[in-house]
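Below is a structure I'd like to ask you about.
Note that one protein chain is taken out, while the other chains of the complex remain in position.
Entry: subunit A
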Amino acid sequence: MEIQLSGISKQFGQFKALNNVGLNIQSGELLALLGPSGSGKTTLLRIIAGLENADIGSVYFDGVDMANTPLRERQIGFVFQHYALFKHMTLRENVSFGLRVKTRAFRRPAAAIRARADELLKLVQLGGLEDRYPHQLSGGQRQRVALARALAIDPKVLLLDEPFGALDAKVRKELRQWLRDLHQQTGVTTVFVTHDQEEALELADRVVIMQKGEIAQLGSVDQVYEQPASPLVFDFLGDSNIIAAQWRGDVVHVGDSAIGAYPSTANTAVLDEGAVDVYVRPSDLRIADAEQAGIDVVVNSIQRTGPIVRAEVSFAHSTFAQSHSTLRVELPHLHHDVPRFQTGATLRLRLMQFSVFAPQTITPVREQLSAPILIGRERERLAG
């Protein structure tokens, strides 16, 4: 089913949770709503479901305005962050709930309902546990029950709120793969909320990056990663080094050295020639060949963390003022550059891929994360 959102705004007291958000969700796609706490992503999901009402704006399912369709008639599979399984019901009773509460005219016979519930539990690899209670399960298993329960009503759209947030890293990885497979089998339009960029990039067809109640960028995984629309998006999708630079002609210079051609993919709306900020990921810095352009640096320290080797380097020439005096570099531990990273060594680094934005005194998204603006339920949960 296709979902259209137009002009959605929502306010909680003084806090603007969503500001004029418009979005088209294609039928059958797997879409991620990604953003830091308080960016409005969960509120948007809840508005699609009908768990919240937008102050302004409309939600259309296949072109039909949902304003007067209550939650229970929207036929939505909603998976809650903390699963919200019915504690006093067995898994079978949980999964069959949506089928059992139908009015007599639409209700299937008890035996058929039971069979369908067992079939779904098998689908989520929980066959044989039909008579267990939720408290007897692990977090990952509970999450799968929640999914099976949502799938039981043959939802037109599946909405998941931070589906893997409460699980440990390994289980999370398994479930991601499993959800991806499930989506391919069922083809149900699926929207999930996450604050984990890795999860969003790995799982989704398209990613919506939310920032302060607005859509900061919408695009395929490759688009948002390789052509971030703003410094905030760049910063949110991974680690970043920020280098003050000059753009002259078609070339970007750091101090006296040209570091590369002005990236054709860059967001051009912001820029005039002159001072710019170069954004580069630690993993996109490599040692340059002798004749290649690059930045001369001195290695300060090296840290080995299993598969990744991290180095901190500072600019060799301090002739130009840098807002960030050090850069972080990340290499795979078997990379042929690794042996040359020795403390005190002078190296020339090339930027394999970088983005250019207008210079600004930005607050990186990460810093905002330490003091998130909390809304509604999140705030209550923490206060409680």
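Couple of notes before you dig in:
Please note the rule applied: a contact is a pair of C-beta atoms (placed from the backbone, for glycine too) under 8 Å apart; a residue touches a chain by one contact, two chains touch by 3 or more; residues count from 1.
We take it that contacts and distances are computed from a predicted model.
The unshown chain of the complex is recorded in UniProt as "Sulfate transport system permease protein CysW", chosen from "Ferredoxin", "Anti-anti-sigma factor", "Sulfate transport system permease protein CysW" or "NADH-quinone oxidoreductase subunit M". Considering the full assembly, A:Leu71 is the residue among A:Leu71, A:Ala275 or A:Ala345 that touches the omitted chain.
Checked against the full complex, the candidates A:Gly35, A:Gly57 or A:Gly98 give a single residue touching the omitted chain, namely A:Gly98.
Only one of A:Ile3, A:Leu34 or A:Ala49 touches the chain withheld from this view, namely A:Ala49. Listed for subunit A, the residues touching the missing chain in the whole complex are 49, 51, 70-78, 80, 82, 84-88, 97-98, 101-102, 149-150, 152-153, 377, 384.
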